[in-house]
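Missing here is one protein chain; the remaining ones are kept as they sit in the complex.
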Amino acid sequence: MPTEAPEAPQAPEERPRGTLTSGRGRLADPIFKWVVAGCGTLVLIILALMVIRTTAEAWPVFAKEGFFGFLFGEEWTSGDSRTEITGTYGAWPFIYGTLITAAIAIVIALPLSIMVAVYLTHMAPTRLAKPLSYTVELLAAVPSVIFGLWGLHWFLPNVMRPFFEWLEGLLGWFFLFEGPVLGVGYLPAGIVLAIMILPIMTAIVREVIVVQPLDQQMASYALGSTRWEVITKVVLPSSFSGIVAAAMLGMGRALGETIAVLMLIGGSQSWGASLFGTGSSMASHIAATFGEANPETRTALMAIGVALFLVTMVINILARVIVWRLGQTKGDAAV
Amino acid sequence: MRNGRSKLATLAAIPLLAAACSSGGEDTENANTSGDALSGSLTGAGASFPDPLFQDWIYTYTNDVQPDTSINYQSVGSGAGIEQFMEETVDFGSSEEYLDDEALQEAADNRGCEALQFPVTFGSVVIAMNNPELDGLALDAETIAGIYSRDITTFDDPAIAELNPEMDLPSDEIVPVHRSDSSGTTAVFTHYLAHEVESWDEEYGEGKELDWPSGLVGGQQNDGVSQGITQNPGGLGYVNQSFAQESELSVAHVVNSDGEPIEPTTESTIAASEEAEVPENFQFHIDDIGGSGYPIAGTNWIFTYTCGYDQETTDTLVDYWTWALTDESAQEIAGELGYAPLGDELTERVIAELERTNSENGDGSEDGEDEDSEEDSAEDGDQ
Partner (left out) sequence: MSAPTTDRPASAPAPLSQLPPGSGLRRFKNRSATVVLTGAMVLAMVPLFLIIFEVLNRGIGVVNLGFFTETEPPPRRDGGGYAAGFIGTLYIMALAILMSIPFGIATAVYVVEYGPNRLTASIRFFTDVMTGIPSIFVGLFVYGLLVIGWGGLGFGTFVGAVAIGVMMLPIVTRSAEEMLRLVPDEMRNASYGLGARKWQTIMRTVLPAAAPGLTTGSMLAIARGIGETAPLMLTAFGSGLIVTAFQGEPQGSVPLQLYRGAAQPFEAGIDRAWGAALCLFALVLVFTVAARWIGSRASIGK
């Protein structure tokens, strides 16, 4: 798989041309180049506009609450002024909801995706491997609103709720699993998120495992290792950075997911440690209240959007740094 | 239906006549052709609380009454409804709050003519519960506030037991469910609590969304609340009455200001609406409801302007709302959905106000306009 393009051979401009060349044709090349370059810079322009426009829109709220006051404030009370900021806006409950649901999703999806990827690459019967991985990838095609509908109307009452009640009975003394079980909440939202990010994470982990060189694995088998030992001691350690990248990418997806979370998280403006508790994520709070928000509240929701953007950016960049550093210190990657 | 239509035809003719008189010869043709079949298209925006009713009204009207018209109502919430009305991006606005004089003045300054407002319907917010044995449980404002602030956590709490001496109350934990989206239903419900219970007003206040105490379940829209109620044995939540009628949930009877526990029905909502003193300018609240009225009720206002519409829009606007307010099938729809129509006397006054829509347009004389409206109201009353 060529990851870096070999430099496309440059057509020497001064070369004498045959029939394909005309006076107009000489200009066509630079024009074409500038057109595609212009299209390319569109991405940069859009991103710049995104940052500028949303920050400008959200500025009054940041100005009133202070940036960190906004991020860590715990009170969210909308005002209804049409011209100024009169309410109190602290986004911490929503930031917490976002982080906790994404964390639940990663905790569940990461081991599962590794296991599935390993199964697909090392254990599945050859004839089955392709249809199986195809099936898992199809899950990624399911629109998020269908996940929400199914999660709320079928999965929650029939599977998750009985499971939660059992879990609460077993681990209710532990603060994370403190009752009461209310149905909707952080945990069901996190579990459905896990299902949603599973395909993308599996795909990446699988890709990483597939490209691991075979010689070492063969050598390990030759030394008498079982398949399990080859996987845990040869394949997975050298795939570590790829797995981290998969986790980060899944995390990024989970942070920004809106509709399914909205339907399952329970939408309260408070926050608590228990995973059975209800709350809101940043994205779900925006979607829930935007429709009927007055201009002042929309400004504040815009500020949540900016914060969400920042969080996802930090995660993305962090992922890159981790992957890069692991790449550097590959020698002792057998962590 | 037949009756409704003939009545409708009479009503519809009046404003057309008025328009024809006021704006000279040109419009006569127009008026004549559209007398039987209107073909205007309207856009409106505003409150979500009456949305189920508005959607049903619009559907019936545009399908069965005036098939050539189209009406698009967006339930964007009261705030946005007012905003869009002020910015003149819609033909009519709607809100659960009336416009105060200042807002009316602002609207008038923008448009260059007077803005009108009138109530069109009343609706109740119902306390629904999961446990069928609790149907008819009596609650008052204090206990509801207690439940939602988590001071009362079980059904056999002394405060509830006192209101229900004859009921065998379970010791189930109450799981209060609220709307997690911003909604008019929440506004009506919390307005009631804030008005009745001082401590609630101080701590939580009122609004379309609230900083609820922790330990409550939030549901996305009516369906989310219903899921929250039905999936918890002790589930209790507030919903539009239309929903409570549809579902099998048990409902609480709420104690009104005369100390009577009242079952939420269309009748008790009508009774509540009759409790309200409606002044000339239609600026009123329905609070402190007594008698046989159900106390958690809200009103919905419609806003229009007295100028700036074209003739077709005016005709459709007036005809549609006149139909909605007076036609029997429209009233039936309201009843089925748990919304209360206005009383007879109030309907007359509202129609009179409605027909001032676009009356200041062009070179029309206001006097003639007013006379027409009065005639119309009289006719309406006769029928």
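By letter and in written order, the chains are A and B; residue numbering begins at 1 in each of them.
Keep this in mind: a residue touches a chain if its C-beta (ideal position, glycine included) is under 8 Å from a C-beta of that chain, and two chains touch if they have at least 3 such contacts.
Values in this document were obtained by computation on a predicted structure and should not be read as measured data.
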Ask   = What chains on display are touched by the one that is not shown?
value = A, B
Inquiry  = Going by the contact rule already stated, which one of A:85, A:167 or A:255 would touch the omitted chain in the full complex?
reply    = A:255
Message = Even though one chain is hidden, which residues of chain A still touch it in the full complex?
response = 1-11, 15, 17-21, 25, 28-29, 31-33, 35-37, 39-44, 46-47, 49-50, 53-54, 56-57, 112-113, 115-116, 118-120, 123-124, 132, 134-136, 138-139, 141-150, 153-155, 195, 198, 202, 204, 207-208, 211, 213, 216, 219-220, 223-229, 231, 233, 237-238, 241-242, 245, 249, 252-253, 255-259, 283, 286-287, 290-291, 301-302, 305, 308-309, 312-313, 315-316, 323, 327, 330-334
Key: Footprint left on chain B by the chain that the document does not show   = 43, 52, 55-56, 59, 70, 72, 74, 76, 89, 220-224, 226, 239, 242-243, 246-247, 337
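Please note the rule applied: only the chains that are shown with their structure count from here on.
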Message = For a test of understanding, state which residues of chain A touch chain B in their complex under the given definition.
response = 75-78, 80, 82, 152-153, 156-157, 161, 180, 182-184, 262-263, 265-272, 277-278, 280, 288-295, 297
Key: Complex contacts: residues of chain B adjacent to chain A   = 48, 76-80, 83, 173, 175, 178, 180-184, 205, 207-220, 224, 227-228, 231-232
